[in-house]
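Can you keep this structure in mind? I'll have questions shortly.
What you see is the complex with one protein chain gone and the rest in place.
The chains carry the letters A and B, assigned in the order they are written, with residues numbered from 1 in each.
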Amino acid sequence: MRARWPWVLLLVALLALGPQFLKSYQVYLLSLAAVYALAALGLNLLTGYAGQISLGHAGFLAIGGYSAALLQVKLAWPLWASLPAAGLLTALLGLVLVIPALRLSEIYLAIATLGFGVAVEQLLPQWAWTGGHQGFSIPRPELFGLALNSDLAFYYLILAVGLALVWIAANAVRAPLGRAFVAIRDNELAAQALGISLARTKSYAFLLSAFYTGIAGALYANLVGYLNVSTFNLGLSILLLSMIAVGGLASIPGSLLGAAFLGLLPQVLSGFSAWVPQFIYGAALLLVVIFMPYGIWGFLLQTVGRGRGLMRSARRLFPGPRAESGSTGGDDHA
Amino acid sequence: MEILPQLIVSGLAAGSLYALMALGMILIFKTTDVVNFAHGDMAMISSFVALTLMRGYHQPYWLAVLAAIAMGFVLGALADLILRPARNAPILTLLIATLGISLMLSALGGHFFGYQTVSFPYALVGKPFVIAGVILTRHNALALGVAAALGLGLFALLKYTSVGTAMRAMAQNRLAAQLMGVNVRRVSTLSWGLGAALGAVAGVLIAPVVFLDLNTMITVLIKAFAAAVLGGFTSLLGAVVGGLLLGVLENLVGGYLSTQLQTTFVFLLIIVMLAIRPRGLLGAPVAGRRA
Partner (left out) sequence: MLELQGVTMRFGGLKALDEVSFRVEPDRIVGLIGPNGAGKTTVFNLISRFYHPSSGSIRFNGIELTHLSAHEIIGKGIARTFQNLGLFPYLTVMDNLLLGQHCRVRTPVLLQALHLPGARHEDRQMRVRAGQLLEQVGLAQLAPAYVAGLPYGVQKIIEFCRALVARPRLLLLDEPAAGLTSAETEAMAGFIRGARDQFGVTVLLIEHDMSLVMKLCERVIVMDFGQVIAEGTPAQIQHDPQVIEAYLGRPAEEAPHA
């Protein structure tokens, strides 16, 4: 991402001007994909970079969505306040998962996050405020007096927020914090010997990831205008994981690509009938994984001849419980 | 307190089904480090094959079941072969691949077998056993027996046969196993085939109870997952113990509290389990790092 300014600018220009020529429904789909992209980015920061598997990220989307919706509808908060507040609330709740993250490894942490996601899904409807199982509608808000009722207008909001968050994430992964994430993913003991606190770094990872996903959830709530807790199920969590696996773990472009690909694929397939779309979707997942094990972005990089780097190390992601022992040697007490 | 023994026995019966589903999944995971998301769908397809043979072609039950087991083996082996090129992908990615297979199988199932829910014949019919006031249907008794037998059988296979030892070696250190002469590719395919075949057995015994459609096996798979966590994700005997325990606990919650809470209970159990003993009841110690 360093010296690729020309390409980035081109892409931003495309994203800004392109939708002018699209139909309203297409803009809506693009907005939806962008929201997924943000959520996927949040997940990738946690799972791809920091190596903390999350099988319950839909829970964060739900918390973000419902927080924003409740603040806006029940407490009449303006959008510019409810969005960051939703992000912060989700981030704080993300801290809850740091406790298992410090005690459990890989697959067991994955299962704990699975439990988290399901718990959120089960508990939210119990709270009367959330509209129970019927759902909850949110009228499209305005921002600083500007009405956001049109799909295009809201798209620009999502684009602006998205670009800002992507920029922040790009900075973060190149900063000491980002390096610390990768360090704790690949060698916890060496990381500690270098002064990296596991507790603090994992906390930051969960905070950051939950913040991003919470904002995505808040944007989703406002975009769709309706929240039903059944949306935020295990399937959605797995979809998010698929997006980063398909796009490229530990990669910002990968997150965006994966979200775009899997978010828009169902639309492309809607022409087919009955069993065919699901079959092709499944086949697509399978084939991408087999032929592009480091994701679409990894594949593109390899084709262009660049290095592997961060993504390759994701090989270790999610090994079995009897994974390789730490590198302290320690055979002295054998 | 009269219902307690009944709840326990029925719970054991239900639990034996979870155990059966978990066994295959754990075997595959133990040997190849992959969580097979498509396990439920493989069981589903195998069960439908059995059903079609019985209802459509009027074949006897035992033949249909054998066909189902064969189908399961084939599906598992195929999956392993398909995933072969991606052997070195991040394991998270492999998980997604099995998800892809799951979706494909589900789609195919819908196309060939339809989208409706159908009933499935019981393995054994007749008067249920009544022991000290507790009712145990013949089918349930069979399920318990099969689960126990297969659990012990697998355990024995892994421990005492050369194939089983090869599987265990592969699980611990694939490269070293290869250097020792283990044909890791063949053993891998065998594990997947065997695991999916076990899933087929589970499917055939579960289907009569929960009926058979595209999704019923997946619900059971999630419970099987919970059973695996409970018993220890790397332990086959743990899968059996976990399954039985889960069935009983679930039934107790349903009987004494409410059936609504059963799902919440299952997940709370997982969370608590992970908090106090991540390796499950019988699992190997979780790779812990000190300080």
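Criterion: a residue touches a chain if its C-beta (ideal position, glycine included) is under 8 Å from a C-beta of that chain, and two chains touch if they have at least 3 such contacts.
Predicted model only: the values in this text are computed from it and were never measured.
Out of A:107, A:180 or A:243, which residue would touch the omitted chain in the full complex?
A:180
Determine which one of A:120, A:157 or A:198 touches the chain that has been left out.
Considering the complete complex, A:198 is the one touching the chain left out.
Which residue from A:172, A:234, A:269 or A:300 sits in contact with the chain not drawn here?
Answering carefully, the residue with contact to the hidden chain is A:172.
Suppose we count only contacts with the excluded chain; which residues of chain A make the list?
The missing chain touches chain A at positions 167-169, 171-172, 175-177, 179-180, 182-183, 186-187, 189-198, 204, 307-310, 312-313, 327-334.
Definition applied: only the chains that are shown with their structure count from here on.
Measuring centre to centre with CA averages, how many angstrom lie between chain A and chain B?
Spacing between the chain centres: roughly 31 Å.
Show which residues of chain B lie in contact with chain A when the two form their complex.
Of all residues in chain B, those touching chain A are 29-30, 33, 35, 82-83, 85-86, 88-97, 99-108, 110-111, 171-172, 225, 229, 233-234, 263-264, 267-268, 270-271, 274-275, 278-279, 283-284, 286-289, 291.
Would you pull the chain A residues touching chain B in the complex into a rising list?
47, 53, 100, 103-105, 107-108, 111-112, 114-116, 118-119, 122, 188-189, 192, 238, 241-242, 245-246, 249, 274-276, 278-279, 281-287, 289-291, 293-295, 314-323, 325-326
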